[in-house]
Structures are given as C-alpha cells and as structure tokens.
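With one protein chain held back, the other chains of the complex are shown just where they sit.
Chain lettering (A and B) follows the sequence in which the chains are written, and residue indices restart at 1 in each chain.
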Amino acid sequence: MGIPNPSVNRPVALNVKKMTGNDYKIEGKASVIWRRYKKNKLAVVGLGVFTLMCLLAIFAPLLTPYRPDVYDIFDSYYPPGTIPESGEFHLMGTDSMGGDIWTRIVFGARISLSVALLAMICTVSVGIIYGAISGYFGGWVDNIMMRIVDAIQSIPTFFLLLIVAAIITPSLWSTVLVLSVFGWTGMARIVRGEILTLKKRDFIEAARATGEKKSATIFYHVLPNAIAPITVIATLDIASNILAESSLSFLGLGIQPPTPSWGNMLTSAQELTTVMDYVWVVIFPGLFIILTVLAVNFIGDGLRDALDPKMKD
Amino acid sequence: MISGIMDPVKTKETVGNGKSEVLLSVKDLKMHFPIKGGLLGRTQGYVKAVDGVTFDIFRGETLGLVGESGCGKSTTGRALLRLLEATSGSVRFDGKDIFALSENDLRTARREMQLIFQDPFSSLNPRLSVGETLDRVLKIHGLGSKEERENRIKEILELVGLTSFHMRRYPHEFSGGQRQRIGIARALTLNPKLIVLDEPVSALDVSIQSQVVNLLEDLQEQLGLTYLFVSHGLNIVRHISDRVGVMYLGKMVELADSDTLFEEPKHPYTQALMSANPIANPRLRDKPKIILQGDVPSPINPPSGCYFHTRCPYAQPKCREEAPEFVKTGENQYVACHYPLS
C-alpha cells in the first residue's frame, strides 16, 4: 500500500493508456495489413503457393532442359521417370505427342496466369468504374446501367464464350478479351451495391458538408471503403479466369497448341482411355489448376480480414 | 493564408437582452420528397417533410428545434445547409442567398456552416485516421502547408478534449463520446460561424451526454459559434438553447425564448409535449398529464386546416378548415394556432 495519491494512481480508462504512451510508434498501413494477413495461416500458404506458381512461370526456361513446343512422338505416353532407351528423365511423364509434361506445365503457367491476371485487370477496372458511376449517381442512370448488366448476365455466358471464341481466331489476346467482356458484371454489381450502402452513411454526407466535390467523394471516401469486397472479388476473379481459360482451352477454343496452357493440356482427357491408362497426363495439369485456384481463394479470404480496419490487432 | 481560419477567438456577442443580429434567415422553407412508384417510377405523391418553415437564427445564440420523429426537424437542418435541395423557400446566411449559390461558391460557403451528426459510428470514415479526416477538410479548401495543417489539427483536437496522440488512431478505436468529439473537431476545423447539430448527444450514454453538452457550450463561448440544435430530448434542448422552435408535421407551431416556451407554452402541442416529458422526480409522477391520443398523421396526406387538430384536446370547427398563420403573440414568441393558450 503506497501513499495515497489518487491523481497519480488513477488508472487510465479504456484505450487511453495505449494511446498516450511514449513508446507509441507509427506503423505504416501496409505493415498493418501484412501483420493482420499473417494471422491467417491458410492465406499465408495460399500466397506462398501462388508466388511459387508465378516464379515457375517467370523462370520456366531455367527449370527444364526441354522446350515446350518440341515433341518426340516416339516417347509419347511415358509415365513419370527415366526413359530407358534414351536415358531422358521426365519428372511428370510425357503426353500423347511425347512432350514433357513438367515443361509444358511451367510454360503453361506463363500463359494461364497471364490470361487470368490480364482478364482480371480488365474486369476489375471496367467493373469498378461502371459500378461506381451507377451507384453514385443513382436514379435513371443507375436504372439503365443495371438493366444492361442484367441483360449481359442473363446471357448464358459460357455458350456465348464458345460462339465468340469460335468466330475470332483463338489466341491469348482473344481469350483475355472474351473473359473480360463477360466477366466485369459481377464486379460492377458488387461495387454498385457497396456504394449504395456507403452513400447512406453519414460520413459521406459529412464529406459533402465540408465541401468535398462529388468525384472526390467517390474516390476518396467511397471506393476506399469498398476496397475489401473489391479485392476479394478481384482475387476470386483470378481463380474463375483460370478455370474459364482452362475450360475454353480444354474445348479447343482458347489457347491453341503447340502453345501450352493448363487448359489445353487437359484436352486429352476428353478420351476416357487417356484418363484410365495415362492418368499422369491429366492429373498434373489438373493438380496445378486446383492448387492455384485454391491458393488464390485463400489469399482472397486473408485479404478480406486484413483490409478490414475494424479487425483487432 | 491559414491565419484567416486560425485566429478568431471571438466573444459571444450580447446585444441588449440577448442576441439580435440575424445570422441565418429561413423563409417559407419547403422540402417535399416525391414518392416514386410503378414500373416507370412516376411520382405518385409527395412526403411533405418540411412544409413552410420560417425563422431567424441570431449570431451567437443557440436555437433549439424540437419535435417528434418525422416532424421535419432534421430535414430542415439539412435543407438550410443545402445538403438537400429544398423544394422552395429561401435561406440567407450572413448576407448570402444560399439557394442561389453556384456549386463552387457553395463549397466555399460551407466553410462557415457545418453539421454534426447523431450517430458517432457512421459519421466518421472508418478508413481514415483522425488526423487524415481533419487534414482532408483543410486540403479540400487548399488551406495551409502540411506543417500548418498539422498544427491546426493538433490545436483543434486539444480544443475538443483529445490529444495529438489521437491523430493516428482510427475511429473504431474510440468510444462513442470520443467519436462525437472527433465529429465536433471536424466541424470546427474550418472555423465555421454556424453549426447545425443533429441530435448530437442522443446516441450517447447519460454520463457522456453531459460531457459533450458542456464541451459544446464551452466551444460556443470560446469561438463565438451559433448553433441550431436539433433534438427530441426536451431537457437537453431547454438546457442548451436560448430560443426553441417546436415542429409538428413539417410546420413550426411555436417559437419562443427557452424559458417562456417551457413555462408558458402557447400551442397545445407544445403543452402536450412538455407534459409528456418524464420528470426525474418520483414525487411528481402522479401529476396529471396531457396524453395525446393516436399517432402523428402521415406527412404524405396531412389533415386539413391545422395539422394538429386530429389530436388537439382543444380543437374547434375552425381548426379543421383553416390553417393558422404563424404569428407573433408576445415578445419573442410566435405561435401557429387559432386559439393559443394563455
């Protein structure tokens, strides 16, 4: 029991102690986000896997002695391991044309990931701008813009993708284009919805009351508050783009052989015999697709939490 | 450059009995919201949220605005700041016709008239730290260098009872009372003349309410502010206001000095409102009360004549037919009633 001196002893209520100490240090926003992100173990694993995939894509030529577009028809359908006659080692075996599957996977990663990322960038930018305009201005502008979205969404997209892909010569760029044209509506809807709810919040009115311009209100006050759902949708878009590219290429309407993509590597799985007898031909590209999509989804999950300012540290 | 917003620590102007220089003058303000319906979104009627309100606010005073939910008191506050575009009427603020200003002039004018919100949780941008929130306000108007702005923010935070350590904290890290202080700080940053306070303490706990009310009074004294204090809490309004206006269904029914209004209400609605207000004294609980029957009518389809006649205990046939004028009945007392109480 010390000498009573209430004015000194007074415990400081709530968080004030934390706020007034001299040990107070300023932490950058990025480091705060990273600190929160790290708490989600699956998200960290996801990020690791996705980074690995990107590294594979970037350093593809260094990772394999073979070239993706050179075939040796005599070595077709070799299971993983060394071919006794030539002494060549195939980590994941060979495909119907005798191409090395590992080689095609790492080079395919380049294509599949570029298509997914490029298409995502397109859908996100279009979706945000479209949704923001529609949501912020409201009224008949919103009405018309959303009916257009309805119309696009009511089209059975995949069939249309098939038709468009059949009309224009399939290539990397056409695949990106096709995915972008039909992929932005989801983002537009989310952004519009977010803006409609944010618009009703008092701080938006407060911004107007302090003299903020309309456009600045959207970019400074509204959109940053929608960043969490936007980021999550964007990452999920990557995942769905990878899948869509795979599907298109699987059907022969996306990336054309000999250029490898994870999707067109699965084309041979169209025949049941391949799946039954040469399972490694489809299992490895399939595994990479699943891993990448899962990884990206985990990243999305982690980002959603990390970007929420209300999350506890 | 920034000094213009820094220095003036004015004293409350007291002219004669109180304040007499008109700072804001509202004339016949109407705010009708269209009700859209049907497939084509045609207008099917109007919610007459504010239906012809006239009053002045004197420099340095606090004008209280009371009434039940839906009476149009908050809408009035927003319409005179032009946060809502009024249907008709005029607002003159410090010589400027607010409704005639261009978008650009209006933004400049907003430096001088600010708003404080009821809900301290939704009125702050959760993504911005306290410092960023206040800094933004100065940046919008291009005021001061980075250093000057920072000093100004520190000064304001201390003025509202926070410290500069709070600058880098985010809204969710504060309690309701502290958040309301941040909201007040934001409104003060540009050194306004008039502040519209929309139920500023209604969302706060009782023990925090008095802290904020005292802060508001201190600030008014130090900075010579003029307040329009919108609230449904009669006791708080009586405490803080010099004059009080009572609204019912979009119209002002009575406007008078705070004491006069609370002690000798002239309008039957004011009287009923005062009577319904619970008194924190158990010995007075059996005092007879005027209990109004029924609910407030819909503002889409208000009653004929005097809007209050459907619930008024003193209603006469004339009240049903003819709308009463808002007329002066005594010094500083205006009433809209055919048969004002005496």
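Just so we're on the same page, contacts are C-beta pairs under 8 Å (C-beta built on N, C-alpha and C of every residue); 3 or more make two chains touch, one makes a residue touch a chain.
The rule we apply is simple: contacts and distances are computed from a predicted model.
Peer 1: So which of "SusC/RagA family TonB-linked outer membrane protein", "Response regulator", "Peptide ABC transporter" or "Oligopeptide transport ATP-binding protein OppD" is the UniProt name of the chain that got left out?
Peer 2: Not shown, but named in UniProt as "Oligopeptide transport ATP-binding protein OppD".
Peer 1: Which residue among B:83, B:159 or B:208 touches the omitted chain?
Peer 2: Of these options, the touching residue for the absent chain is B:208.
Peer 1: Of B:52, B:89 or B:177, which one is in contact with the hidden chain?
Peer 2: The single option touching the absent chain is B:177.
Peer 1: Looking at the full complex, which residue from B:69, B:102 or B:342 touches the chain that isn't shown here?
Peer 2: Among B:69, B:102 or B:342, only B:69 touches the chain that is not shown.
Peer 1: Quick one: say which of B:113, B:292 or B:306 touches the chain that got left out.
Peer 2: Candidates B:113, B:292 or B:306; residue touching the omitted chain: B:292.
Peer 1: For the chain that got dropped from the picture, name the residues of chain B it touches.
Peer 2: Touching the missing chain: residues 68-69, 175, 177-178, 205-211, 213-214, 217, 232, 234-236, 238-240, 258-259, 262, 272-285, 289, 291-292, 295-296.
Basically, only the chains that are shown with their structure count from here on.
Peer 1: Could you grab the centroid distance between chain A and chain B? Build each centroid from C-alpha atoms only and quote it in angstrom.
Peer 2: 48
Peer 1: Under the definition above, what is the set of chain A residues touching chain B in their complex?
Peer 2: Listed in rising order, the residues are 14-15, 19-20, 24, 26, 140, 143, 201-203, 205-213, 216, 220-221, 224-225, 227, 309-310.
Peer 1: List the residues on chain B that touch chain A in their complex, please.
Peer 2: 41, 78, 81, 83, 107-108, 110-111, 114-115, 117-119, 122-127, 136-137, 140-141, 163, 165-166, 168-170, 172-175, 183, 186, 189-190
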